[in-house]
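Other chains dropped; remaining ones untouched in position.
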Amino acid sequence: MAQKNVVVEKSTYVPPDLLPVEIVERKGTGHPDYIADSISEAASRELSRYYLERFGRILHHNLDKVLVVGGQSAPRFGGGEVLQPIYILVSGRATTEVVEHDGSRVPIPVGPLILKATRNWIKASLRYLDPDHHVIIDYRIGKGSIDLVDIYQRAQTYPGANDTSMGIGYAPLSETERLVLETERLLNSQKIKKELPAVGEDIKVMGVRKGDTIHLTVAAAIVSRHVTSTEEYLEVKKEIRKLILEKAAEITNRKVEVYVNTGDDPSKGDKGGLYLVVTGTSAEHGDDGATGRGNRANGLITPFRPMSLEATAGKNPISHIGKLYNVVAFNASQEIAQLDNIKEVYIKLISQIGKPINEPLLAYIAINADENTISRVRHQAEEILAKHLDGLNRLWEKVLRGEVALF
Amino acid sequence: MAQKNVVVEKSTYVPPDLLPVEIVERKGTGHPDYIADSISEAASRELSRYYLERFGRILHHNLDKVLVVGGQSAPRFGGGEVLQPIYILVSGRATTEVVEHDGSRVPIPVGPLILKATRNWIKASLRYLDPDHHVIIDYRIGKGSIDLVDIYQRAQTYPGANDTSMGIGYAPLSETERLVLETERLLNSQKIKKELPAVGEDIKVMGVRKGDTIHLTVAAAIVSRHVTSTEEYLEVKKEIRKLILEKAAEITNRKVEVYVNTGDDPSKGDKGGLYLVVTGTSAEHGDDGATGRGNRANGLITPFRPMSLEATAGKNPISHIGKLYNVVAFNASQEIAQLDNIKEVYIKLISQIGKPINEPLLAYIAINADENTISRVRHQAEEILAKHLDGLNRLWEKVLRGEVALF
Amino acid sequence: MAQKNVVVEKSTYVPPDLLPVEIVERKGTGHPDYIADSISEAASRELSRYYLERFGRILHHNLDKVLVVGGQSAPRFGGGEVLQPIYILVSGRATTEVVEHDGSRVPIPVGPLILKATRNWIKASLRYLDPDHHVIIDYRIGKGSIDLVDIYQRAQTYPGANDTSMGIGYAPLSETERLVLETERLLNSQKIKKELPAVGEDIKVMGVRKGDTIHLTVAAAIVSRHVTSTEEYLEVKKEIRKLILEKAAEITNRKVEVYVNTGDDPSKGDKGGLYLVVTGTSAEHGDDGATGRGNRANGLITPFRPMSLEATAGKNPISHIGKLYNVVAFNASQEIAQLDNIKEVYIKLISQIGKPINEPLLAYIAINADENTISRVRHQAEEILAKHLDGLNRLWEKVLRGEVALF
């Protein structure tokens, strides 16, 4: 395992639960940044599947620059309409042409694949955003050509790292972190969408813990067709608050205060006083989004924790360190954190450009546990991380099946 | 009728059938220019219906600038694919905001209406062009605001002309003209699409008559999924030729020579030698189109006949002379041409900006007939034209129902 | 000369001067359609020069689809500003890659060349339209590749016609036509721009002759920075009228009535009552333009005359019939019209796809003269046209030098 350069040390971080203050954020399914991440990733997967089917391998691409430009809408009780569509620009780079062994040039239908992936994601994820009439999907992709002969000659078990980059993961989540994550997951669950269809997909949860009180500030877009009056709207907010408090009781004993759509001015009703949307997302009215500006690989934004700034979404799952190392660090830290008596684990991975991706320049495991435990689990932890690194050449399979959390 | 300023005179034109040479062209349903015209008009109608329903009248707009930018495709026998989508940009001006009587501002969902109209037209007209994956639809529309109070105060039976402009019509069509028109209509008929589905929608017919021989040059896109070999392709061409010759026999006794896809090089097969398309239109591979660059109001391009350069498509059907006067001239000339002993009728209408649209600056009827006939029908002809002019305030109804030929 | 298939006949057209009614239009330098034509052509020339310099010949391209989408502006006496830039989309097809004799692929900088040509044209032609801040220039060009080996093997004196298409020309212009043309040329002359700088470049002239009265309706954009009051504006209009009447006196003895900006409502001043512009063109405020929607090759729109609908602008000057045949027909008819006793000449040229461009399918000269004259000049006329056709392989030189009138 020497080539893994794994270093195991005692963590110097104080676990967030023990700090006087925490701040945690999660942007949910319908948030413009989440939409951008999702479309980046959906397009990457669609393209990957095409490459695989046609050429037996995933070819180079990086679609981690999607811009979601907000439209204009006029929600009103019981209805409303989209006035100006959302504009989505998918940009990045892809292999647009493959030179086959006989020298023939095979063009790749990158555009149609992007349109398909984008539409399908919208249809599957946002009940009331109609890709036919509410969205303009455009793309600008840098061209790339590859010679299959070269690829097969260079073929190796582990590709070289594309860049000097890094990944970070830690486990377990703090209570506040879990609460923020679970709150969004709850409100965007199929169950709640059925029971309380007025709850839109654009949910942003901000958790601030001061001592033993967790303040959950929730911005929840309410779908205008499902509420016919300010009273109904307020009823939905009350219901949301109740659901969150129930969920919170499962997670924490701390005091939890929940604020839903605190900017509301009910006296104005649907004339701008409430957080009403026609389509479930605030992108319908001017809120823009961009890939990489939302959640990190563990689904959260945790400014007080180590974080990678790399977007995991849209990057190819074969050689792009910015995606792979964050996933590995996240997964391996979760597994190591299961070992007995471990309070917290941080993993930091740094690549060396050109070297096989399973041989990082540095792999650093920081464990919060007593010295005895660390001595005992040191080797085990190294092996777990090595296993995850050696699994990098099959990780794409899980990525394509959607089994890997990315944002 | 004095205010109609109708002048009836003997025509100085030699009917085209009597000229030594004629040249006539028609661009069919799937031609990029026809697509642009159609989308202009579909968008105008969608918008008109919205205005009507919401405000009781059609508000100002002009969508006569649609650009269809060709994509890229790889047709091949039995299949093929679109590599790069067609890009459609709908541009023009519209009333984007209405100030109601109480001073409130009502925004118009111009974008979603344009997207809807464009998609619906494509789905209804081009069997194999999939608006979900083969097309990017964008728009750039100049904003306009109108105050309903002003409208109602200015309300009058006939709006003022928007411009100094003109319209031209003539009847009847020459034999060559009818042949060109009917050839395209035949090849794009539901019957032929069923019997010979390989015939794409992009049909361009050029008719050149020299003396008593009519040369019909037909460019007919052949849908690649429906032909599996060069032989089948040539068979389809043979079938097209046969169908056209049968149709020609109904229309003319002149000698008709038919050339289909004369640029073909069968030795290259589906590697660029044949006119194959995936989607039915050449716009899939680089052929661009623009509103107003195709057929005139009678469905033809007739360079030796008087023609207006105005696009009829996309203009509002209430006050836009470039649309209305061409339709009136076309319709009225057809009706007048039915009168006994009339060989040919030309109508030219010139507006005077600001004057009610049913009071042209000049309305000119040129009749090809003997003097006696002209004397006899003069008044009748004037009345027919006056009737059509006075019908201008209801013409929009027919336009919206699609009962008016425009291109 | 047999292969030229030239037919000379007596014209059946009544010269427009003798008809009771004429209608003629010219769109001037700053008209959105003229801007679109100009940018198409400027981009084609820039590209042609690049091809020439780099590869010794002009390669295939067709940039005849430029869309000018109007912006928004707020002109006011003595100043004003552009609120939203004009958006210009250059579309079409070009040779984007050349395969050299050694198999290497040379990419062509199509985009930068288009940007350069567009900016340069604007700077040279529109004094107050600042390409840095008032215009967004974008492009979408279909890719094309060519193998230089193939080109040189196929090299021949005359390339094959790219399409079955046609060109039309006639001479001389009627009085009304000359008057319309000269009026615009005058108002956009350097002299007038110096003496009366308030006259913008967007000049549209519509001439309607009824009997012996010519009505000239002139829409002349007035540059707001050069007028400080309604009075000054009206003074400029008066001056324009005077200039036109002086010019008219040189051209015609007919009565000429001049109407300038008839839609004005002076009581509203610079609050929408006058035809004021900040930049010299109405494209600054919502007026759109498209290539091929403006003047024909002789600089006019003459609906009662034979006209080709083909855009001459933006097409490559080597093999594109829609450009070349209109130029040849125009030039040859002018030369033939100089012969003694000839009243009028019409030339119609029809290509046959694939045949050398100097061998039209049909070349038709219609001469208005007495029989004797026609007999006498018949051969001369044929030779003149043949000379122009045989000159087609060098016509591009004049096109690149800007010596050929196109619109």
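Which chain is which? They are A, B and C, in the order written, and residues in each are numbered from 1.
Following the convention adopted for this analysis, a residue touches a chain if its C-beta (ideal position, glycine included) is under 8 Å from a C-beta of that chain, and two chains touch if they have at least 3 such contacts.
For clarity, every value in this text was computed on a predicted model and none was experimentally measured.
To what total copy number does the complex in this file extend, with 3 chains depicted?
For the whole complex in this structure, the answer is 4 copies.
Definition applied: only the chains that are shown with their structure count from here on.
How would one label the connectivity among the chains shown: line, ring, star, complete, or other?
Topology of touching chains reads as a line.
Two chains share more C-beta contact pairs than any other pair here; which two are they?
Pair with the most C-beta pairs in contact: B-C.
Suppose every chain is reduced to the average of its Cα atoms; which one is closest to the average of all protein Cα atoms?
The most central chain, going by mean C-alpha position, is B.
Just how far, in Å, is the C-alpha centre of subunit C from the one of subunit A?
Roughly 55 Å separates the two chain centres.
Can you compute the centre-to-centre distance for subunit A and subunit B, using the mean CA position of each chain? Integer Å is fine.
Computed value for the inter-centroid distance: 50 Å.
Report, in whole Å, the distance between the mean C-alpha point of subunit B and the mean C-alpha point of subunit C.
Averaging C-alpha atoms per chain gives centres 24 Å apart.
Spell out the residues on subunit A that touch subunit B in their complex, using ranges where they run on.
71-72, 74, 81-85, 87, 107-112, 115-116, 119, 131-134, 136-139
For the complex, give me every residue of subunit C touching subunit B.
Spelled out, the residues of subunit C in touch with subunit B are 7, 9, 12-14, 19-21, 23, 65, 67, 69-72, 87, 89, 91-93, 140, 142-144, 164, 166, 168, 206, 208, 210, 217, 262-263, 285-286, 288-293, 301, 303-309, 311, 348, 350, 353-354, 361-362, 364.
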